[in-house]
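Notes follow the structure.
Here the complex is missing one protein chain, while the rest keep their positions.
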């Protein structure tokens, strides 16, 4: 339906009088004259799109009806993690990142000091949480942050071999592969190190065997994708250091109130996803990567993205902010000479994480870590009491843990279907990506789960097996 | 559970070090010493309250679970009005009144110029919509506005008799009664005028008979509670004027894009509820009253509430705002000497209505009026086609109309139950308050109803009768 | 930003929003729908502005920034009104959950059990906090609660044949609405003056004022001065002795949560302002809620409806024969009740008591600091008595020393320090150049210290640089309007059309 007389609220100059005045000024009588630099044969003949829902109510109702059909945190209980988990997002976080001045801000220097300060504060709090020193704008997600961290390590060491845990998040494995892509060869050569089938910890023997003077980096996840806290972390870092390799630690920041900071046990590069710091699940959009390094020149200049930095101003005691610090590193400045490309990232999410950390403070981070450990351990114990159900790895775990249903004779997929009938989402099915674990699922328990929630889960599984 | 060691996020000085420092400064060692001016026997011995839900997540989940149990606009279809109706609230309205600076503002003069300007703009747009001139802060609701309007009329005329329509909103009747309350006698003496049983219009003969030189005001609703547009309004105004009485019009502002403005057909005082101008239903909280008068001194000074007014500032072309204009009218200034009391009202809702009117503009108000009339007429026609169902009054109606189910042998209550089983709320049951209308219900159709919604209503009723 | 007034904005033809139109089939069935209006069809369009949505949004976002709310500044200036932090979690639940925003108050009881449960449970909480037997959330403000209390008193006396009882006693340091809202019903209002030394009403004078005519008393305690009347139970006893009812104005109960209640003090009626003590934001002046409590004997007179619970289901009781009737549309301002519910459930008994303890501690600390550090300030009435949640102070000495710069001057300048104007005192003033800050439970020591420092700076400026102060504020979004008090009809413009007539000739 074509109706030229519609005045669009979002396109004010469709108001006929104004449009006519502008057309007169630029000396056109037909609107297509505006496009006279485009050859006729390149013009689009028609555009077949669904009929317009011109008014706000209609499009809102239509969209909300579609969204209302999705199971979600207010209709279902989630024990599903694997890189996206049901954590609590404080209302103040929603309030601040919902502020129009922030969400619609872009690239002002003096115009947007507030935005830059919030980012600087996020960066500063992350430094304390991770015990690292430097950080630039965020990466798209944890996977991208891992890729970036590896490229940094390769550039710094001039080596190509990278040792990574075999138990790594399979999706991140692919993202990293993509990140390291090259037309002739990959930027780095990844070799995977297995995990101890009892404890879930990294296989140190295999690590020692593969670690050599060609190794650019030893990369660990802590906790691992399977939830295991890598208690050997310091030793691994020592081994890497001895080999002249970088020690990259991929950490879930919400664990760091109770788990040691990567920077405190030898990490030279830290990376990961800030999803757990106040971001909603958002069908998987609530993720963003961080890469942090120590306060050394050769490291800082390898960070690829724009960097918010603070410095004094002409007024005693005043601090000002800029997001073009050391701009000459970036692809904006030097195009293909840059080490990597940069651009739009996930800036708004760092503001959410900043507000989250400011609210939580040291005690909040400790409390949430403790709460998650207690609740997940409780869930694991209760599940282990079910006949045929086994907790698979014996290492200490954080938030997620592997539950093996092989002994029940039921598949994870069957159990998850039964759970969904009771409005519960069970754990992430590991049976195809980790066949060595049998019919196992990765269960996720966070601070939002009550004892009652967990007991309900256990009872529902009990009824299903 | 008593746990003195909790540091409350909302009560920062419960932090032990700070609290100790303050206590030292004010020279107490036990916190009860702070209260040493209260005699021992007046102190509360214990407070038995449900256990605290200290953390934000727990109290939020608890409350949201309670709210999620309520049928609402996103789960049910509403054809229920009677003073609160399902209208569309534009997102920009929610955005603005959700801004913390506004919702937490209070009583600043120079500190809160923005708030006062928004109120002034609301007032200005209402003046254009109603064709009236002066307005003060809002009343609690339409009922209170009617009471205030009547008291104004009595003060101005020095008379006590007020003629009101018998078909008036029964809840508002009581609110008005309360508003006019007195220990010896009511402030005004209300006499009700019936309506024509065919058309629903005011019975002019009865009006003429009761109208005399003791009459302070003739009060009409337009549209009436039963939805009828009072087409005789101008004539009624003339009659009132001839008798030396005030002409008070209670108007639904969302009708005024298509229905004539009260000020244009003789109203000397206009009042009503701004509920339809961008307020959510909110379980009945989305209401606020307006009372407007013409630009005459004797009227303006009878408005009881604080008044936002604009005047030039010392800078050429600049406008400033104050909410204490003609302050000496108010009970804040002169206590019991004031004509009525004032205080907290519904200020935030006037800001919502202001943003609503700014978005709608003249064309939007015309469109919404037309849309409501067309849709409600369509619904009435379709319902009238059902066997035994009759549209009761023949006058033109706006948004609401009386549907008589007497011919079906089913009661309104039965039909509404059937509808609710299909997630539809039927019309307001008139059978007890308006027995002369039989088994009738007041149906409400607004701009948010689609043809499909209406057809579904009709089909569901068809199946129920 | 120097935002223009919306009435001067806009471009012909622009639209802020489009409205859902009737479908073609509907239109073909009913036609234009408006011809039926005949002579009451609107003849000329209202002169509303025509503004696109981006600009409407930008205009109001900017105007919202031109405010000093508790969200962006220290809400310490408004004594007696308690500008607390309103927890964002409450705001989001209340304004964003469709199970509240999208609920119709007249939908069937079984379809809104969650709402009725919150209503009922909050009543139980408020009963315990106030020591009353029933609580109604229908009054929309403190004044409305007082007015309703007066109506209950009137109804009670009528029911008991006490038609001669036509006097109400209040005190000058009680809120003015205690006088105004009772007077409006036809009561003769007797206002007791404060004792010049103690600031409190004298028990003797009170007894002298009591008589058989006394229908009721309306008292704030602590009074606006922050002083607690320690003979309060003797006042209520004396009133009861002449057959009067006692109504407690606890609009601001911030000092007394878990500390002292209306019941022990002998009151029959009371009210709490949920938008003060119980964390609901002020919204620039509402919507609010004056939770009205009463003893069992007066419960039949409560406004209707009430919410009742039979052990399994909640229901709305409209059938209350002796009730004073509907006083407010539907269920009152229910979202305010939800906020109070969440706040009380979060804090629990111990937390509520700490809110009172810290409010009083903060106030006593701040009072000491102001008297120590800010030049030109006095404390009138018994300086040795500990104040409760607020303190009536006086810039009398500053006024004297500067020959005329008092609280008005301080207020004008305070805005430049990002602090909203100080509330002074209700009228009439008993203390010269009064001001009444209230640091309540939401502010920490650093906030209070900052506030005192700003006061001190401004007071010093008054002393040292009076010419500069006289032109303040400098950083406000506007200059001072020429007619703040709208001193005559000719300069009062409550609408743009009036403004044009008055000032654009």
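Each chain gets a letter, A, B and C, in the order it is written, and its residues are counted from 1.
Everything below uses one rule, namely that contacts are C-beta pairs under 8 Å (C-beta built on N, C-alpha and C of every residue); 3 or more make two chains touch, one makes a residue touch a chain.
What you are looking at is a predicted structure, and each value in this text was computed from that prediction instead of being measured.
If you put the missing chain back into the full complex, which of the shown chains would it touch?
When the full complex is considered, the omitted chain touches A, B, C.
Where the complex has a chain not shown, which of A:53, A:190, A:384 or A:465 is the residue touching it?
Candidates A:53, A:190, A:384 or A:465; residue touching the omitted chain: A:53.
Touching the absent chain in the whole complex: find that residue among C:62, C:134, C:240 or C:401.
C:62
Out of A:234, A:390 or A:414, which is the one that touches the chain we can't see?
A:234
At which residues does subunit C meet the chain that is not included here?
So the residues of subunit C touching the missing chain come out as 1, 11, 14, 52-55, 57-58, 61-62, 65, 70-73, 85, 87-88, 96, 418, 442-447.
Suppose we count only contacts with the excluded chain; which residues of subunit B make the list?
Counting over the whole complex, subunit B touches the hidden chain at residues 7-10, 12, 15-18, 54-58, 90-92, 94-95, 100-101.
The rule is simple: only the chains that are shown with their structure count from here on.
Would you mind pulling out the distance in Å between where the CA atoms of subunit B average out and where those of subunit C do?
19
With chain centres taken as the means of their Cα atoms, state the distance from subunit A to subunit C in Å.
One centre to the other, that is 45 Å.
With chain centres defined as C-alpha means, what is the inter-centre distance between subunit A and subunit B in Å?
Going by mean C-alpha positions, subunit A sits 47 Å from subunit B.
Show the residues in subunit A shared as contacts by 2 or more other chains, in ascending order.
Answer for subunit A, listing residues that touch two or more other chains: 56-57, 90-91, 95, 100.
Could you check subunit C for residues that touch two or more other chains and list them?
14-21, 50, 53, 57, 61, 87, 89, 91
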